[in-house]
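Encoded as structure tokens, the structure appears first; notes follow it.
With one protein chain removed, the remaining protein chains of the complex are shown where they sit.
What follows is chain A.
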Amino acid sequence: MVLENLALGFTVALTFENLTYCLLGTLLGTFIGMLPGLGPAATVALLIPLTITLPPVSSFIMLAGIYYGAQYGCSTTAILLRLPGETSSVVTAIDGHEMAKKGLAGKALATAALGSFFAGTVSVLLLVFFSLPLARFALNFGAPEFFSVMVLGLVAAVTLASGSVIKALAMVVLGLSLGLAGQDIFYGEFRLTFGFMELADGFSFIAVTMGMFGIAEVIRNLEDQSGRSIVTRRLKGLWLTLRDFRAIAMPVLRGTVIGSALGILPGGGAAVASFASYSIEKGVAKDPSRFGKGAIEAVAGPESANNAGAQTSFIPMLTLGIPANPVMALLIAVLIIQGITPGPQVMLTQSTLVWGLITSMWIGNVMLVILNLPLIGLWTRLLTMPYHFLYPAIIIFCAIGAYNVGNSSFDVYILAIFGALGYVFAKLDCEPAPFLLGFVLGPMLEDHFRRAMLISRGDLSIFVTHPIAAALLATAAVALVATMVPMVRKARTEAFKE
């Protein structure tokens, strides 16, 4: 069964067309992800307009390529510029950049690439073996179960994020509410349209994301251009010695295990995984004082962990339709735009799409290593490009991209509004990621809640009498209450401080 699926996957992924899209995706993802201030979510949002006209399989293969390309690009900026594009590469920025300062940037980059490749291979295998059984299990889910698993996903995303839990929850609820805008599917009533016919289908997802992640980020970078430390010294010693390999083998293995485990959780743990891997490596190290001063294990472990987490986050997305992180939220939105309803049935009815995607993820990881090791020199030269040449390009790309999706100027105004909103929220320490997860899940959450209430004739106890739903909601409640306990709260603050 598994072999059959893999064979199907390879016949899809190895066509000339899809190989090209995979290559194009990884290249573009690495390139854009490397631009300072653009994390994977912004990169994917920025490039969605390029993929939307492709058939579903090709567009997903390209988007996945963009995603892990962007992850790799973020690690590169973290190592060379000490500018982590996202929380999961914060740890890499510490020791990776210290290595770069010692002239070992090449080694750090190679470690990141090889660690990520190993982690990617293992986690793709997990995807192969676990997604189908999980989807089969989820097929028994009714409305109350789906509602509960979505609530758990949202709560997990909030508790695993850094910063205030209450503010993150508020961002989720705001996202859910704005996600409901447009014509109500049951009654056809217009909600939150403020009299604009253009909002009949709700806010353009791409405009909202590009505003919150792209435009808002540009404004923030314009304001803070100090403190950049670019390592432009010639890269030498790209190749790892046998001793290096021995030093990184165990950290990579441990990182892969942690990352895979945390990545599967709805709510996503690529960031937490990299923090966890860092503290474990520091714990088992013979000489922990080297950490923070350019320890190769501190690059190998967290980089493997975040790549493993990034790949296994596809599992809840494909099997349950639950986004583990903003990028998965974007992919779910693309599924919907392509006319595919997210949920467990995707695994069974869209087997070409799913298996083509999974196999191409592995192929993409191979391409990433082959391409990037020799191209590192070129990439570093790109990084020296001053920011003032970049930001007008990012802005105009967002504007044209938002316009292009529906040929509507209205969407470009939405882009402007959410850009300003995203900037203000970021300044007030309210993160855009929980908002985005809520925004995507809003309509589905309401739909499942309505159905559950229809079944139970308005009795909320349906969420207690259905055991799976009850267990999921209880887990969510425990996670939420735990963050309020002073001890956990303190540990959490410290974990994110490091």
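One rule holds for everything that comes next: a contact is a pair of C-beta atoms (placed from the backbone, for glycine too) under 8 Å apart; a residue touches a chain by one contact, two chains touch by 3 or more; residues count from 1.
Convention: contacts and distances are computed from a predicted model.
The chain that is not shown carries the UniProt protein name "Tripartite tricarboxylate transporter TctB family protein", picked from "Tripartite tricarboxylate transporter TctB family protein", "PqqA peptide cyclase", "Spermidine/putrescine import ATP-binding protein PotA" or "NADH-quinone oxidoreductase subunit J".
Considering the full assembly, A:Val412 is the residue among A:Ala305, A:Val412 or A:Val440 that touches the omitted chain. From the set A:Tyr423, A:Phe439 or A:Phe463, the residue in touch with the chain omitted from the display is A:Tyr423, counting the whole complex.
Annotation: of A:Phe10, A:Phe130 or A:Phe449, A:Phe449 touches the absent chain (contact as defined above). Taking the complete complex into account, residues 49-50, 53, 164, 166-167, 169-170, 173-174, 176-177, 180, 184, 186-187, 189, 191-192, 215, 218-219, 222-223, 386, 388-389, 391-393, 395-400, 403-404, 407, 409-410, 412-413, 415-416, 419-420, 423-425, 427-430, 446, 449-450, 453-454, 456-460 of chain A touch the chain not shown.
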